[in-house]
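With one protein chain removed, the remaining protein chains of the complex are shown where they sit.
Up next, chain A:
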Amino acid sequence: SVAMDTESTYSGHSYYSKGSHKHSERSRDRRKPRTKDGNRSEKSITIQTPPVEPLLGNESNHGEDVQDDNWGETTTAITGTSEHSISQEDIVRITKDAGDSTGLDCRRHLMLAAGALLGVLVFLTPIAFVVVPQLLWRDKLEPCGTVCEGLFISMAFKLLILLIGTWALFFRQPRAQMPRTYVFRTLLLVLLFLFVVSYWLFYGMRILDSRDQNYQGIVQYAVSLVDALLFIHYLAIVLLELRQLQPMFTLKVVRSADGEARFYTFGHLSVQRAALVVLENYYKDFTVYNPSLLTASKSRAAKNMAGLKVYNVDALSPGSNSAGHSRAMIAAAARRRDSSHNELYYEEAEYERRVKKRKARLIVAVEEAFTHIKRMQEEEEQQQSPREVMDPREAAQAIFPSMARALQKYLRTTRQQQYHTMESILQHLAFCITNSMTPKAFLERYLSPGPTLQYEKDRWFAQHWTLISEEAVTSGLKDGMVFVLRCLDFTLVVHVRKIPFIKLSEEFIDPKSHKFVLRLQSETSV
């Protein structure tokens, strides 16, 4: 079970950045489901040395109460904006100072309500412009026949299009919580606000006060407002959606725990948006993080340094010059003739052999198990007695025992056993039987570790990610920029590279110019 944080977000992901405010977080005790086999994988043949604290890598990764290093070091500023909510909400946020992190939810709801209100006001403004003169000084208005009616129709349709467009663009499920607001979005909202305010001012001054009688002019004024709103909407599309489509940067994402790397292509994005996309792709592209595969290298390094002890002969000042001690130990360890590389080679060869053997046994067992099941045809239904007819779940349960042992052994050898419970295996088996999958298709999930998305959501999805960046997270991507995404167990180091300017020239080859001769190399006996 994983301890949840207090902040509940819409989607379960939340993003923070380094801010200037302290935020007290509980130390998270994320108890990973560690089985006995996690330790058994560290079989090593060494003489029992007294436990020496390893100088390298003093972080024990065994999944017990991991002291949360974030305590006090990473300061977070939760600014409480949620991405892709109704856009006008940020108007209110600009005037306020982004500070406290308490009451996150009601803050967000408040802003949501304010944004909705503003949106409704903006939408109703043109209608108000047109309706108010009719209400207030109807008898003094000049009659305005077909022209006005035409304008009414066009205004109605434009408002409808604006409504649909705004709904499509802005009314989306927020998929993440970002540390800072989007610059472009804020700019657009400011623009919109100023725009509407100026229109109202003009309307108030020139039309309401003087009770203008030219109704056609008033209606045209309202229609011009709607046109301008549509153009602002167009600007919003271009700035928020279209600008980042053209690829400009390639990002290399490396997982710190085991070095798995991927490359992604992005356009002009801010750092926080790029981080968001990287994380969304992380769950689908990277294999699931398996800590039990990583303990071997640490134990090797620890063994190498263990057994060397530094004595301070001069004893000038005890406890000082620890850097010198470390360097001396490193040099001594390097000079020492050790055969740990040999050990590694044979260990890996042996491991591969074992895995292959178990895999062969598993495939055979599963293939044999699948031959016991047959999909029943319609005509046979009357012939079979009702006892023997099974639904997929029962069929799965019937054939599972014959392959269970081989599967369990294989999972243990490849150290994946904590990802699959028996219930999940049975479910998957029933699913495969229902969809008439072959044994190989059933085994595809177990033979090699897949992306994190494949496994149960609650256990393997990081609850929180921290974005660590030297530049402001709302600034755009730049060549050579590096930022780090950290979750509890590991970090993703992202390196940004600009795609070079490509010079493409053309060369025309006449199809008739393709001519060939034979290469002769004869040998004749005389």
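Keep this in mind: contacts are C-beta pairs under 8 Å (C-beta built on N, C-alpha and C of every residue); 3 or more make two chains touch, one makes a residue touch a chain; residues count from 1.
FYI, contacts and distances are computed from a predicted model.
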* Looking only at the UniProt record of the hidden chain, which name from "SRTD2 protein", "Tax1-binding protein 3", "Transcription and mRNA export factor ENY2" or "GPI-anchor transamidase component GPAA1" is the right one? -> "Tax1-binding protein 3"
* Asked: Thinking of the whole complex, not just what is shown, which of A:Arg375, A:Lys503 or A:Arg519 touches the missing chain?
  -> A:Arg519
* Structure fact -> It is residues of chain A that touch the chain not shown, namely 519-526
